[in-house]
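Okay, so here's the structure we're looking at.
Note that one protein chain is taken out, while the other chains of the complex remain in position.
Note that the chains take the letters A, B, C, D and E in the order they are written out, and that residue 1 is the start of every chain.
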Amino acid sequence: MARYGAQFGPDITFLGVDRCDWADVATYADADIVILGAPFDGGTSHRSGTRFGPQYIRQTCYLPHDGSRPSLAMRVDGLQDLRVYDAGDVELFSGDAARSVKDLQEAVYAVTRNGAIPLILGGDHTIAWPDAAGVAQHLGQGRVSMIHFDAHADTGNIEFGSLIGHGQPMRRLIESGALRGDRFLQVGLRGYWPPPETLGWMAEQNMRSYEMTEITARGLEACLTEAFAIATDDCDGVFLSVDIDVCDPGHAPGTGTPEPGGLTSRQLLDSVRRIAYELPVVGVDVVEVSPPYDHAEITSFLANRVVLEVLSGIARRRRDAVDGTVWDPRQPLLDGR
Amino acid sequence: MARYGAQFGPDITFLGVDRCDWADVATYADADIVILGAPFDGGTSHRSGTRFGPQYIRQTCYLPHDGSRPSLAMRVDGLQDLRVYDAGDVELFSGDAARSVKDLQEAVYAVTRNGAIPLILGGDHTIAWPDAAGVAQHLGQGRVSMIHFDAHADTGNIEFGSLIGHGQPMRRLIESGALRGDRFLQVGLRGYWPPPETLGWMAEQNMRSYEMTEITARGLEACLTEAFAIATDDCDGVFLSVDIDVCDPGHAPGTGTPEPGGLTSRQLLDSVRRIAYELPVVGVDVVEVSPPYDHAEITSFLANRVVLEVLSGIARRRRDAVDGTVWDPRQPLLDGR
Amino acid sequence: MARYGAQFGPDITFLGVDRCDWADVATYADADIVILGAPFDGGTSHRSGTRFGPQYIRQTCYLPHDGSRPSLAMRVDGLQDLRVYDAGDVELFSGDAARSVKDLQEAVYAVTRNGAIPLILGGDHTIAWPDAAGVAQHLGQGRVSMIHFDAHADTGNIEFGSLIGHGQPMRRLIESGALRGDRFLQVGLRGYWPPPETLGWMAEQNMRSYEMTEITARGLEACLTEAFAIATDDCDGVFLSVDIDVCDPGHAPGTGTPEPGGLTSRQLLDSVRRIAYELPVVGVDVVEVSPPYDHAEITSFLANRVVLEVLSGIARRRRDAVDGTVWDPRQPLLDGR
Amino acid sequence: MARYGAQFGPDITFLGVDRCDWADVATYADADIVILGAPFDGGTSHRSGTRFGPQYIRQTCYLPHDGSRPSLAMRVDGLQDLRVYDAGDVELFSGDAARSVKDLQEAVYAVTRNGAIPLILGGDHTIAWPDAAGVAQHLGQGRVSMIHFDAHADTGNIEFGSLIGHGQPMRRLIESGALRGDRFLQVGLRGYWPPPETLGWMAEQNMRSYEMTEITARGLEACLTEAFAIATDDCDGVFLSVDIDVCDPGHAPGTGTPEPGGLTSRQLLDSVRRIAYELPVVGVDVVEVSPPYDHAEITSFLANRVVLEVLSGIARRRRDAVDGTVWDPRQPLLDGR
Amino acid sequence: MARYGAQFGPDITFLGVDRCDWADVATYADADIVILGAPFDGGTSHRSGTRFGPQYIRQTCYLPHDGSRPSLAMRVDGLQDLRVYDAGDVELFSGDAARSVKDLQEAVYAVTRNGAIPLILGGDHTIAWPDAAGVAQHLGQGRVSMIHFDAHADTGNIEFGSLIGHGQPMRRLIESGALRGDRFLQVGLRGYWPPPETLGWMAEQNMRSYEMTEITARGLEACLTEAFAIATDDCDGVFLSVDIDVCDPGHAPGTGTPEPGGLTSRQLLDSVRRIAYELPVVGVDVVEVSPPYDHAEITSFLANRVVLEVLSGIARRRRDAVDGTVWDPRQPLLDGR
Partner (left out) sequence: MARYGAQFGPDITFLGVDRCDWADVATYADADIVILGAPFDGGTSHRSGTRFGPQYIRQTCYLPHDGSRPSLAMRVDGLQDLRVYDAGDVELFSGDAARSVKDLQEAVYAVTRNGAIPLILGGDHTIAWPDAAGVAQHLGQGRVSMIHFDAHADTGNIEFGSLIGHGQPMRRLIESGALRGDRFLQVGLRGYWPPPETLGWMAEQNMRSYEMTEITARGLEACLTEAFAIATDDCDGVFLSVDIDVCDPGHAPGTGTPEPGGLTSRQLLDSVRRIAYELPVVGVDVVEVSPPYDHAEITSFLANRVVLEVLSGIARRRRDAVDGTVWDPRQPLLDGR
């Protein structure tokens, strides 16, 4: 198998799942999920370091790296019940954002075209542009909705003289027609960015952004339920983009632009699980994990679990679709074991 | 402009707002807010390090230091809609608490007398004595109520042989008559200090202290609403003193005397915002940020945002007073943009 | 007094309480509580470091180490109202788990037999086996129920070829008959371990395990109340085992196998307090604090406070039993002072 | 003065020296030295973070930031005896190395053309290309020799598909004709890079590289003296490029690609001083300081002192040229004071 | 290939060299070197954490993990010019030192018997017993001399009631007859351990121990030359045991029992290189790297380079033996390229 492997460090896979080469369909013909590493931090506006996100998200787990993770809560094994491959990293030179965006989109598109769900490990949020665009390239412009967890809207226009960067991917996705503004759901925004003119542009696109104040006042569950209805209205699939800074810095210190007042890690895990279980997810990225700013790897642990919750949710969704059963979060752990 | 500047490090201002000299009224004649740094940690009973609080609270933000911070939630720009100046640090030798307290009060009084709200960046909590006393010196003894966020009551009498220190400012304020005990509201206390005799003294003063157990049992919102009624009863203004250790150590590790079981950062930000929006704030301090014990600057980020929430709340309060409008936390972010 | 003292570092006691020698009854004849250090990390499956847990739990407090801690919330002084002794460490060579387990059980049994409640400071969770077994050795096999806070079930069978280890103590306790499976209550489990066969074994034992999903859906208070009923049904006492990793890594980073999505420190403190106040506690351990992975000692602070909440709860329980009063968490702090 | 200021954080200058705008000659017409920040880490092959190098090198000093630093050893004040300005940062988007290199060279060239010595604070070593090329653009291709302190030769050809990067600047400088290979002196190389073919290319260019083994065997002083003779043979000036990783990781942990076995910080400071004092320095850069990997800011302190040693050496060189005196390192500190 | 892989984390090999299974000779029939991981920290007397030594020593390098490392200084590629395999970890339960020692010796013996040099990555220094004993098991009792770099003599008798531990391996080796006391050379000892009676035992064995005071007074080179003569007198090979704490804590903070006043990293690298080049090395271990106490991975980097210096030295020794050439440390890097 010709395969790039890891851009930084040893060539490992996410918790030991099998390897594939995204450019060689034969290596993942039966895949449900293909993991791609996007070790890019050239689009970061402040602290860098997310280039090591893929390495740390893949390896930060204290259990054996044996390609199996049975979920206590969902009663499925996301790594075994689904066919999950790890294609390694796409080589992305952080000093060339334009080339990186293009190369990553090619990989994501290839995976999607070949029938698998791409799950991209960032890297900074710049990569959401090629990630979601690569999916839309196959499923159709405007046919994919976005659920976007983040402290920031990421709808800036130009930063440091560049259209490409971790503060601008969502604008590029909408402007390019890859995604529809009115199927763009944002959860967890807060703080002091972007400025009013950018918010005005967002309003014009009919985006729906849940700021933490609204979430606190109305409840996260209610907001999500409302968002799910929008996301599934006249769309063929949902792209889930999780910026780890949606969590409070106390839960996720290892990130580039921490903003106090965010979700707890419990809230994020539960939300991601609901999305994977309730919605037709067609692509995922988990971004902005910056290991040099982490402590005791708690942010990497969280990102690793976000990935596993997504996989567990999808696995359970598929099993319940076959079995005609419904998952109940109130079921005691040992009931029916 | 003659101006002391910064006691430690380069002479910067809070997120780039304009400079002034507190001793020269002409430099801030139109001020709504004047920021003062109080880089003092000589009153600390355990871990020191808060002398670097002013520097870190001023600079810890990933956005440009351009004197503008439009609040997503409040729809105002606290740094632009108000006239905010930063007077730099008051030189405070940590080895001379008595002189430091005197010098700081002089600066706070000057700012208040000249019509601006002083916003002091600590430093350890020793400074609350001169901070609130300086305001009362102008507004009148007993005319200012106090809302005090803290894990600790800070009503000790003598420590290490001294009447001055970060565990005693609240007693000094009440004993001196600057503030009334029965208009003294404390939020977030917990743990194993002070001892019963001190609590007895506090009860005698008719203070009202919300321990975390009561807050958890009754709800923070209810407790605040109750406290607001007391704070505004026969008083001309409210001093807000925020000890960052009111938050749980997971959210604010960078502090001198962390006490587990505190508020989340979301709770603190929402509470501070309510106070600034709903009450007539006449002075503020944010204290006990100890950068050497911080990680990834998350405590400094939080303190920086506490300041911004205060400013945003005041700005919105003033705008709504003019417009006759009312802020609704449930309003979607992009509504009406 | 012949006494081993501390295995690592200077010979200190928990916050300055008096010393005793567990092997010499005369030194603690009047004890309510005897603290034992168990500086063992040889049973850890991943990160080590818990051997320094006893040292850090004993010393991490900013208040004077004077053997007094009046609880604001409970209005008792757990270190004064109870007769608390610290017997120092039991020497435990981490390279010999079998001998360590045997030696520790001997010490715990001695303390229990002599009428005191043993409170063991770990160390990794391996020690729960000798801790609870030592208590049962005196009170009777199957006469003690277990309330176990943890992210993990710790019911594994063999790891690294060993029956002894921090992932297996609960199975050993049940298999040996020391504790009954149907009086085994677990709170806070989550994540991806143990695998289904182990869960099957647990179900066969009629254990009751509250995973975080159920806790979130039903509420922690409701789950605890339900658990308390089971724990006190036909049992003579409750052993409380607190693995600090039951808390979210944001609140307790200093631990060996952090699992995102856990309790807040507030929730843990309140839960532990309820148990100590409402149930007949006969033994306690606090484990898995790993100082080398901690930051600003926040995990050690939390563990120190868990111990104090236990002691405060027991002290108040005993006082209320005498006085016929009932503790009310809604009572304002200064009421009745 | 129109001036970009700081790309990250507050707009400060190196230890408080005066501001200038490199694009506006009038603002630094009398300059001896102009400092430029190059906050770029997009060319890094491994750990990023050097984008914060300029900020930390400027500010990491415990003395007042008052634009004065009298050298004990050299008996001059590099910041006062020379006219030193700080032009702030050149905006460099790390995601666009090609544009960054071009923009930085423009600034360096402007400074040189206007008669000042540019002193550039990196950033990763990518910037040595525009730094030295900008100087040569004015002084003439091949008229400037290079003394290059580094653990690495930085003569790679292509990395991650790019000709630009922190492992390739020295090849670009020689290939472009800006610098002559046979006037290229490298000090401190060690380890396992570059591979033989690159070393072959270097040999063909007649470069002279002192590996640590040779330095240890022959003595650093002897190697430097030898190098100085080459550097001043038929050249008009010397560019000094200091990669902080030339020091051992124990002395400079905060860097991107640490290589054990390097110089002590004492050796680096003494060497830099000799160069500035003995040779006609026409340009300087100090690179590869990565604050997120630093501890207690010791690497930033070292880089700050490297800058000051350069300035002190130049100041003393100029004074001695006037006075006809010679600096003697054996002179007791207080002699002649 | 049946193969245990990694006890902790993903299954990687030292810088990407090929895998083998030590129990299956066919997988490394042509090996010069076989690397074994010994992730054991159960014998540690103070700070634990060395169980992660193998993982970090294998992976801590910024260059591609491609199984090639051409040495600048030695002009060989230790990973290419020798046939180097990595057999992964030997599973060692830290809670069972006795079993661990036995299992590790079996693996080392197998490698030696099959003609390869074992290079063991610790783990704490407990493993030196099975490491050297395993080699002697094949080459003959007393036929192997030892050169031992360490701050400590490691000749204790019993600690924590155990004959096995990281302070006792050297006594066990001599007592068992595996090694001769009078062919036991120790370099770098210092501080306050062991006590006189242990030193007396060492003197009786005719060990030769170079304390740092003697090394400083006489020079390291002279001491080594003297030691080499002893080591090669009537012995068939030399075992090299490198405890990373032989270096000063400034160069190697990430270790269990740091002792100030040690070698620089440059001195250690040069010494190890001399040994590998000048002596007939038959076994090597590198121990006591404790990643949780490291900063910026500088200790892991150093240990990784110690391994590479050994391999480079052996490779050059073998080449020079064929070519009849002699390595000259004074040769300029680019000479003859």
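Odds and ends about this structure:
Following the convention adopted for this analysis, a contact is a pair of C-beta atoms (placed from the backbone, for glycine too) under 8 Å apart; a residue touches a chain by one contact, two chains touch by 3 or more.
None of the values given here were measured: they were computed from a predicted structure.
Across the complete structure, the visible chains that the omitted chain touches are B, C, D, E. Check B:S94, B:Q137, B:T213 or B:S241 against the missing chain and you find that the one touching it is B:S94. Contact with the omitted chain, checked across E:G140, E:G161, E:G177 or E:G200, is made by E:G200.
From the set E:G53, E:G95 or E:P258, the residue in touch with the chain omitted from the display is E:P258, counting the whole complex. The residue touching the chain not shown here, chosen from E:M212, E:V246 or E:L333, is E:M212.
By the touch criterion stated above, the residues of chain B touching the omitted chain are 7-8, 41-44, 46-49, 51-52, 91-100, 126, 159-162, 164-165, 292-293. One chain of the complex is left out; on chain C, the residues touching it are 6, 8-13, 16, 58-59, 62, 65. Within the complete assembly, residues 62-63, 68-73, 248, 250-252, 264-266, 269-270, 295-298, 301-302, 305, 308, 329-335, 337 of chain D touch the chain that is not shown.
Going forward, only the chains that are shown with their structure count from here on.
Along chain B, residues 248, 250-251, 264, 295 each make contact with two or more other chains.
Contact topology of the protein chains: irregular, matching none of line, ring, star or complete.
Touching pairs of chains, sorted by label, consist of A-B, A-C, A-D, A-E, B-C, B-D, C-E, D-E.
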